[in-house]
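The complex is shown incomplete by one protein chain, all other protein chains being positioned as in the whole.
A and B label the chains in the order they appear, each numbered from 1.
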Amino acid sequence: MNAITPTHFLILSFLLVGIGLMGLLVRRNLLYTLMSLEIMLNGINVALLAFSRVGNSLDGGILVFFIMTVAASEVAVGLALLVALYKGRKSVMSDDACLLRN
Amino acid sequence: MIEITLGILFLPLLSAAIILLFLRDKADLAAKVSVGAAGGVLLASLWLIFAGHEESFTWNTRWFSLGGWELRFGFLIDGPARLLLFIVSFVGFLIHVFSLGYMADDSARPRYFGGLSIFMFSMLGITLADNLIMIFVFWELVGFSSYLLIAHYFETEEASQASRKAFIVNRVGDFGFLIGIVLTYWNFGTVNLNELADLADFSPDLASTVLCLALACGFVGKSAQFPLHVWLPDAMAGPTPVSALIHAATMVAAGIYLLVRIDFLFTEQALAAIALLGAAMGLYAGFCALVQRDVKKILAYSTLSQLGYMAAAFGLGAPGLALFHLTTHAFFKALMFLGSGSVIHACHHEQDVFNYGGLRKRMPVTAYTFLVGVLAISGINFTSGYFSKDAILLWAYNFNPPVFLLLYSGAILTSLYMFRLYFLTFEGEPRSRQASEARENSSFMTFPLVVLGILSLFGGYHSFFPERLASCLSPDLISASVLPHHLWMIVLGTSAWVVGLSLARMLYGQSSPKDSLELRFPGFFEICRTKLFFDEIYEFYVKRIQDPLARFLEVMELLFISGLMVRGSAGLAALVSMLFKTLYLGKIHLYALWFVLGALGFLAYAAGMFGR
Partner (left out) sequence: MNFVDLLFLFFATLACGGALAMVFARHPVSGAMFMIVSLVGVAALFVLLEAFFLAILQVLVYAGAVMVLFLFIIMLLDVGPDGSKVDLSKWKPGFIGVLLSVLLVAVLLFLLIGDGGTPASNTASWPTPSDARETGDFPTLEFSPEVSFFGYGLMTKYMLPLQVSGFMLLAAMVGVIIISKAPKTNKGDS
């Protein structure tokens, strides 16, 4: 096996996104859903940084910085919503949050 | 003139509208309005008939037009129209007055009188109309009001069934009538009676047997002739004055009137068919009447029989005699129906003749006027029925012996069942509590009886008729009077009622709770009771042939027309929506799933998996 290339980083990024997606689809607990979203964002960050290195440009890195900002505020709002939901329904399962059907 | 005619036509409609819109809960006022309208119609008709200066006039205006085709609304006042106008307005008025007494304790009087007014409107429309389509419109209206009035006691199964039967059977005849009108328009290019008469006079080949038989379908339905006679006896479920007005004096006579109005269209073959049909009906209905126990059904079958006489007279080429018999029949049959109504009213709606008896002493006016009616219909010499019926018999004797034989047997039967009815009802001893407690009715009910009784006695002296009424009768009556075998006919006619009377006296002279005809000739009695299975045959036809066919067609319609063609697009949309609805389960995971599926699809496309 040769030295580590950007392709390896991309593969890793895909794997992280795939694992995050799996968590999103498999778990019904909204806490896990939020954490899976974070994993997916991390995977994207890895890919972005790798591209940034390949393109020899700082743009990707700065984009990672913004993604982190957005992710942090997303988690804050998401968790606040989760708490509000929990207050109403005493549950953090996504199935209990469905009002449109039954 | 025109204003008066329009007034005659629309006064009853106005009264019906007022009653049905405003007077639903004011029974007395409604009755007064309706009777007042009938009286107004009578006065206006008398004025139109006697004071009008013109011998015959016509007037029309555009009703509506469809493209190049226009339907005209108009009147044709000629001899037959005057005569029928007189009968309808006069008998109609008397029956309105009688209804005041008969329906006095009915809870739905406004509906009843409103229906009567609608009926008067439609009947007058038929009388005055100057074209076939207008006649057809009022023809249907008459059918509708007849339905309305038969179903007056709609709470009872019998009345609701009978009203539907009458309506549907009439539809069958009217369908033929409609076809006849279309054929007429096709052949002649007009439906106006005057123009038709001119055209038929000019080129007789235009009329065909099929055409006039199709038109005669309307007559067969409305006048309850074979094979559509089944509705009339059942229609007796309606109130008795309605039976008198619609099912004896006017509506069933409208069929004859229609024939007379279009008689110039008829070919020899069609006339012969109608004559034979009518004569057969005269005999058949006589046998049926012989075994009935319900007083109104006896009268209904007798009406069928008399209508058969009129049809026979028309078929033998004497429309004047048919109209003459129509006139006298309207008097004495309305008289007898009203008399039976009086009896029924007095006996608390008991209708079985074997539960009557001895009513002559308790209800003298009714009894004697009824006797006059019986005498008239049996053709006792010098009563009205004698003149009209024996004129028909004489005509048949001279021109068509088979028809004469049928009619003559019918005449014997007529006097037999009529005297049977009279003896059972009014002579002997009361056979039930209701009959023994019966009392004569109020003068509202006896007054029309007396008037009609006088007319039944003397209505046959046509030479005393005012010229304006008799003008349509005279030609045929004059030609009848110069026919040979006059004296012979008097002997024959007299012997007919004598035979009938003595048979009835022998069989029903003694008061007995059982039908002595049934006791002596049970086989014959049973055959008459079955009425030759017409009802059963129709029922079989409808149940076994028509219903399965209709059901089959319905399934086809549901499958192919409304299913595949009408609902096809909507069904497709509904199917797609059902498919998509399953995607919306309200579960976040599933939405994420769809999202991922979509993303996969895009990626697969990007990877060139579906080709470039």
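The rule is short, and it goes like this: contacts are C-beta pairs under 8 Å (C-beta built on N, C-alpha and C of every residue); 3 or more make two chains touch, one makes a residue touch a chain.
It should be emphasised that the depicted structure is a prediction, and the values quoted were computed from it without experimental measurement.
Visitor: Of the chains you can see, which ones touch the chain that is left out?
Guide: Hidden chain contacts in the full assembly come out as A, B.
Visitor: I'm checking contacts with the chain that's been left out. Which of B:Val482, B:Met565, B:Met578 or B:Ala606 qualifies?
Guide: B:Ala606
Visitor: Need a quick check: the contact residues on chain B for the chain that isn't drawn.
Guide: Answer for chain B: residues 589-590, 593, 596-597, 599-600, 603-604, 606-608 touch the chain left out.
Visitor: For chain A, which positions touch the chain that isn't shown here?
Guide: 1, 3-12, 14-29, 31-32, 34-36, 38-39, 42, 45-46, 49-50, 52-59, 61-62, 64-66, 68-77, 79-84, 86-90, 92-93
The rule is simple: only the chains that are shown with their structure count from here on.
Visitor: Using the touch definition from the top, list the residues of chain A that touch chain B in their complex.
Guide: Against chain B, the touching part of chain A is residues 21, 24-25, 28, 33, 94-95, 97-102.
Visitor: Show which residues of chain B lie in contact with chain A when the two form their complex.
Guide: 584-589, 592-593, 596
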